[in-house]
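Structure first, commentary second.
What you see is part of a larger complex, with each chain still in position.
Per-chain numbering from 1; labels A and B assigned in written order.
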């Protein structure tokens, strides 16, 4: 019988890049198996893949990946949002990057891990539900792929659970500044049946930021009105 | 950095109506943003929306909404069942009502919160799984929309998890009285991949009630046979 305690918590495998908050792991496969790559349906352009995946949170991590892809010679191949959050009502994430140079891909994943510790800071989890916010002054390929935000425009994101809170936050956001809806998601639409209403907006940087901050205030008042204060697993940055 | 403890648990926002058991929140938006309303795909008839949403439970809350809609000048616009229950194997709910008069919508949501404390009473959650039951002598618009029960007929509901227990309850129900199947749901069919078999039946009031009570007895025997007694977060009313 295998003795797992003989394995070190200091992982020395080539594929291991590192970890971040919210059960996030970053990995690199330098030359993926051809049959597996075909099956993955992410194209055959890259055999070097960067993998990024968390149990909890999506928008913060995708914002981190967005910056990391901008800064390196890599491309986002797929973004998936599993129904997770370790028993809460939301998503995790699973992202695959491609690149031609291993060190470039490793650098992108490493940078995304570091940025996740910042950008995943706007997560508020109480006994009753959770809220998640994200903001970027200029969306890149990852935010475009995940939420349809036009590249170069500012991005604002808000998710609330139980879902009803998310809709009031969305309404608050839309009333606070002239913005376009990039993506609107509900338990049956666009989510993996999470208990959230999610709104991603695009537009002018100050408008997007104002919308997120107003939605955050509204959402926190409603969530806390359910009777308990949220834990904040990261460090709020907005 | 935001200090969430400056926000009171006594929510004073206009949108806030109240809360109920099972992490249920009731909210009202008196004049929703037009762009958001279009995106919601619930029609453009009402700009005043009532929102109702829980982490745990569906049938009890929908039965509560059903009565509240009957008693007010409101209409059910959408019912969604996220995969939630805070780590157990079932659903939460997210319901949107519409009305032309704010006080009417607020009254509907307020009544639904109060009735939820009663109708969501038939929930049994053990270490191994859960059971949920509901009954109405006369289905209205909400039960029709959610479970296909003909308006005016009696409604019986049973959900069991792990899913196998739900099927034996469904079999018990169908054998106990002459009833029609209004909706049959499994992990791959109609649910949000919850670990449940769900049966909604319609027919005569005493038949529907007998079916639910027999299914409850069967389900409790099987669930308790898995080795632990269930918690009962509400107050059983059947």
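Here is the rule we use: a residue touches a chain if its C-beta (ideal position, glycine included) is under 8 Å from a C-beta of that chain, and two chains touch if they have at least 3 such contacts.
It should be emphasised that the depicted structure is a prediction, and the values quoted were computed from it without experimental measurement.
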{"item": "Number of identical chains in the entire complex, 2 depicted", "value": "3"}
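To be clear about the criterion, only the chains that are shown with their structure count from here on.
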{"item": "Chain A on chain B, rotation in degrees - Cα superposition, rounded to nearest 5", "value": "120"}
{"item": "Centroid spacing, where centroids are CA-atom means, of chain A and chain B in whole angstrom", "value": "30"}
{"item": "Chain A to chain B touching residues, read off their complex", "value": "83, 86-89, 124, 127-129, 161-165, 167-168, 170-171, 174-175, 181, 184, 186-188, 191-197, 199, 216, 218, 220-222, 224-230, 232, 235-236"}
{"item": "Chain B residues touching chain A - in the complex, by the definition given at the top", "value": "1-2, 4-5, 7-13, 15-16, 19, 23-27, 29, 32-33, 35-36, 39-40, 49, 51-55, 80-84, 86-87, 92, 94, 96, 192-193"}
